[in-house]
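Please see the structure below; I have some questions.
Note that one protein chain is taken out, while the other chains of the complex remain in position.
Chain IDs A, B and C follow the sequence of writing; residue 1 opens each chain.
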Amino acid sequence: MSEHIVSPKIYLVIFASLMLGTGITVWAAFRDVGKFNIVIALVIATIKATLVVLFFMHARYSPRRTQMVIVCSVFWLAIMLALTLTDYDTRPRDSRLAPPAISHLLRA
Amino acid sequence: MQSQLPFSPDQASNFAPHVDDLMLFITLICLFFAVAVTAAIIIFFFKYHRKSPNEVGVPIHGDSRLEAAWMIVPLILAMGMFGWGAVVYVDYRHAPPDALDIYVIGKQWMWKAQQPNGLREINELHVPAGRDVRLILASEDVIHDFFVPAFRVKMDVVPGHYNTMWFRPTKPGRYHFFCSQYCGTNHAIMGGWVTVMEPADYAAWLSGSSGAEANPVVAGEKLFAEKACVTCHVGNGTGRAPSLNGVFGAKVLLADGSTVVADEAYIRESILQPNAKIVAGYQPLMPTFQGQLTEEQILSLTAYIKSLQSQPVPATGSGIAPTTEKR
Amino acid sequence: MPHEDYLNARYGIRSWLLTTDHKRIALLWLGSVTVFFFIGGLFATMIRIHLLTPTGYLVTPETYNKLFTMHGVAMIFFFLIPSIPAVLGNFLIPLMIGAKDLAFPKINLLSWYIYMLGGCFVLYSFATGGLDTGWTFYTPLSSIYSNSAVTPAVIGIFINGFSSILTGLNFIVTIHTMRAPGMTWFRLPLFVWAHYATSLVMILGTPVIAITLLLAGLERMFHLGFFNPALGGDPILFQHLFWFYSHPAVYIMILPAMGVISEIIPTFARKPIFGYSFIAGSSIAIAVIGFLVWAHHMFVTGESVYAALTFSFLSYLVAIPSAVKVFNWTSTLYKGSISWDTPMIYAFGFIGLFLIGGLTGLFLACLGLDIHIHDTYFVVAHFHYIMVGGAVMGYVGGLHFWWPKITGRLYPEALARTAAITLFVGFNLTFFPQFILGYLGMPRRYHTYPPEFQVLNVLSTAGASILALGYLLPMLYLTWSMRYGKVAGQNPWPATGLEWKTDSPPPTENFDVTPEVTWEPYDFKNRPDLGLTAGAPSLAPAHGDD
Partner (left out) sequence: MHRTGELYGQFETLEQQKETAALGMWVFLVTEVLFFGGMFLTYTINRRAFSTAFGIGSNTLDIKLGAGNTVVLIMSSLTMAMAVWSAQVGKKKLVSIFLIATLGLGTVFLGVKAVEYKQKFDHHLVPGRSFDMKYHPAHPMPGDDLEELDKEKQEVDKAFAVDPDINAHGQLYFSLYFGMTGLHALHMIIGAGLLLWLIKASFAGRFTPQYNTPVEVVGLYWHFVDIVWIYLFPLLYLIDRHR
């Protein structure tokens, strides 16, 4: 068997980074940077998730096949979110608002 | 304008010829491929039929040039279909700014429309020929779909959304419209008629002088069908509303246990304020027709309902109080 | 002493219900999907009888709505999706790649039990009030307005999803890790490639339908607002989530059938398949691009024009790999040695029907045209050509092709050909008129219709009765042949796959020694073991030539 054994030292470094990430994300959430709040939160979460996948889950040392599987899952998730948002992002803004002339015709 | 395709509904809007042309274009391309492939299969089937039990075919493994050809040629044709279809669709989704706005509301299981001057219709839609018409669609409950085959247009009517569709009727006449998004029990009878009128007739109709029939009973019967009363007030008493056969002059048992004599006033009230007196055993489902009927039309309807006295009274479902009351 | 195979290795009900042998599990699946096929078929028969007259002939509107809904649910979720993968795929993939079993035999059995549990929920829903939402479960009709037994049905389909996921997972892992020495990726039978692609769709799509139906079910049970406009939710979002799975699900049904056809054609034309790598690649391409086209079911929901343009464009792209397959199959026949055995008749039937089904997809993908034909009988005809004309023809054809391997017996050839031709004729008569009905403007899911549509509806019903006969025949003679059919021998056709190099029926461990693959796929010239070289004794069965 030729599996890669990750040393506990690396685990501890990763753990510390994850803790740091958690701290930063909470701290950043209280700073008002407009719509970048959500961007910062998601970037930090993605960095944390990547660290977990690469080291705790040994993806960095796994065969290429496993890495492909991971890429696939992210890719398909992206397809689902992105293509659905192409619909929502490009709709006329008012499609969910009642035009005034019609609201009285609808049951309350 | 091209002649009508076989197996196609009337062409009665600006979109109809475009859609039929598209249909013809794609059909011809597809027919070419279908015939070519089928012919090849049939020819090979007979020509290369196994001659002896141990015969083996010629080992041909493939040809990249051929593969490239039959990827690229269909792709080009497909892009043609996409492009042409997209042009028609983009046009359809962008109504001209000066279009006539008519509101259409779907509910389980009827269509209500409101003309620009406030005139309301049920399961009917009157539009002028030659004028761009935009329908603003809303739903009170589930998803419906307003579909006029002769116009080649449809659009879903989605609760919480306000979709629009447009067309320019080109040929006066009466055309079916359907609900084409499944919406529950009576989805199949949730339809009606679009009447395309000459602009002058439409204007006259809007102002209410559409020349009512001389005989009020005949006019009432027509209204009874047009306003879709007949879909619920079924003669044999199996509908969602009481049968009206023989109801005039009889005592009607109400949901609160009281009875009332069905006279002209009761019928008028039931049309205009349907929920005021509910017949025992029925749900308060009927929409109000306030503002949708002229007084003359109410009178015609009353005359028609009176005339139903000669019809046989169903055993159940009329709401007529038991005969013990009469004795 | 009789030869020991997987069927007679052990006896008793426990040896079947607790088996982990992929071949026995395949037979469990065969039995259960057949039951659902006949339940769905019964509903279809009633639908067609009802539509004989414009006012409806047989049942009330409520009942009619339940009939087409239950027909769809039974056929799609409980017959078409598991049919080829769980029956033929389960039986054949380990044999084809030279493995003793699938990677996870216990999970394989679990998958069947999950299916049965889901099936019980759905049957419970059918029996207690039925289901009248349409198989698409559009909200808010399904989550609020319907008075039928939606909740158990949704739970049943949710559960059944995990069966599909586990089957797909098992196949993917098996194909990656369990191949025999020498069985490289490009020596895999195309059936295996097709199942690999199918499994991709199963594992990537099914979880989404599971969560979607879970949300809709929660909405119904606890009056939540995910998709309920009255509470701010969006019914269009449900459709996005639903079709993210349910469009690719069509490829779960058709890809395995394409795999079956890719096996039958080279075998009965006795020559290598034309463009092996293109057919293999097109399976994967269909699986991948198939995930990018879902919102073409939503062109008239008011989705944004840009989204509609994107999805229409991508829908046309998915047509190309399908076309590549048809052209390659046709070219394979060129200079072949074509026999007219039953599986080949099914293969021809498949190509013809799939051709029509696929080409009419081009009409529906066309934005301008879809405005008119969306939600009409045109759509109904289109997807029946794909799912019944394509997937079911492939399934029944595949059953005939591998029947000798599964049971060790041959079916009666003349009867089988008659049935195949009956199916083809009956099918076209049933569904071709529906294209015309659709263009004339008859919406789908109508229990009553304007009288001008009657002639075409009567034609369709007439065709359906022929079709029903076509399905009953194979049921009868295949069952008969299990006992009375001629003994088949190892390789009756003969075919080149590894599955034909073991006994019929195969022993429990599939191969006595792990085989080593040294030949290319579908190579008849360099295979003296097939007995087709000059002077060698023929292995072809007596009935195979006429």
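We take it that a contact is a pair of C-beta atoms (placed from the backbone, for glycine too) under 8 Å apart; a residue touches a chain by one contact, two chains touch by 3 or more.
Predicted, not measured: the structure shown is a model, and the values here were computed from it.
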item	value
Interface partners of the hidden chain - shown chains only, full complex considered	A, C
Residue among C:Leu218, C:Leu317 or C:Ala462 that touches the chain left out of view	C:Leu218
Selected residue (touches chain absent from view) among C:Pro207, C:Gly281 or C:Gly489	C:Pro207
Given C:Trp16, C:Phe104 or C:Phe432, the one touching the chain that is not displayed	C:Phe104
Selected from C:Ser15, C:Thr60, C:Asn147 or C:Thr177 as touching the chain missing from the view	C:Thr177
Residues in subunit C touching the chain absent from view	20, 99-105, 165, 169-170, 172-173, 176-178, 203-208, 210-212, 215, 218, 222-226, 230-234, 237, 240-241, 244, 509, 514
Absent-chain interface as seen on subunit A, which is shown	1, 3, 5-8, 11-12, 14-15, 18-19, 22, 25-26, 29-33, 37-38, 41-42, 44-45, 48-49, 52-53, 55-57, 62-63, 65-66, 69-70, 72-74, 76-77, 80-81, 84-85, 88, 96
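Simple rule for what comes next: only the chains that are shown with their structure count from here on.
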item	value
Junction residues of subunit B, two or more chains touched	160-161, 163
Residue list for subunit A, restricted to those that touch at least two other chains	95-96
Subunit A-facing residues of subunit C, complex	176, 204, 208, 234, 236-237, 240, 244, 291-292, 294-295, 298, 302-307, 310-311
Subunit C residues touching subunit B - in the complex, by the definition given at the top	61-62, 65, 132, 134, 136, 138, 140-141, 145-146, 229-230, 233-236, 269-272, 274-278, 299-302, 305, 308-309, 312-313, 316-317, 319-320, 323-324, 326-328, 330-331, 333-340, 348, 351-352, 355-356, 359-360, 362-363, 365-372, 374-376, 436, 439-441, 443-450, 523-525, 531-534, 536, 538, 540, 544-545
Touching residues on subunit A, where the partner in the complex is subunit C	65, 72, 76, 79-80, 83-84, 86-92, 95-96
